[in-house]
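One protein chain omitted, others in place.
Then we have chain A:
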Amino acid sequence: MTLGLINANPVVHAKKERVARTEDPHGDDAVDPLEIYDILLLILILLDIRDPEHPYSLEQLSVLSEESITVDEKLGRILITFTPTIQHCSMATVIGLCLRVKLKECFPPHFKVDIKVAPGSHADEESVNKLLNDKERVAAALENPNLRQLVDECLYSNEL
């Protein structure tokens, strides 16, 4: 967890005003970017708590935003593009891994999830993308007990 040390003075974006969703008691709720965003924001806030050096939430740092998530419910595809705070962010893979695990848990298996680093936002963009979308490598990463523990902490520590 050295995010704060690498990037001591991040650019801070204004917190977006959350529009309360109007609940429609009769219609069906389709899966939409906001829902995914809400789910993922939980992880991000957790990552954030683990890093007291940064007084801002990762939402404010605009690592992820509602616009960076696209969903196609008919085809069952979710595409997520996130932006690491700086070019050499060592956390990029961990963040990506957390996102993937969380989505796997929250959506039915027929959804195909693609996770990408925003173009130009990371020095090693291609390899990070490759790593995050390679089933075998994700599985291998999750077999690593240290990495698994880190991911689990990020995902579940709020529920303890």
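Note that a residue touches a chain if its C-beta (ideal position, glycine included) is under 8 Å from a C-beta of that chain, and two chains touch if they have at least 3 such contacts; residues count from 1.
By definition in this document, contacts and distances are computed from a predicted model.
The complex appears with one chain absent; UniProt names that chain "MMS19 nucleotide excision repair protein" among the candidates "MMS19 nucleotide excision repair protein", "Coiled-coil domain-containing protein 22", "Cell division control protein" or "Electron transfer flavoprotein subunit beta".
For the options A:37, A:82 or A:107, the residue in contact with the chain missing from this view is A:107.
By the touch definition given at the top, chain A reaches the unshown chain through residues 25, 28-29, 35, 39, 105-109, 156, 159.
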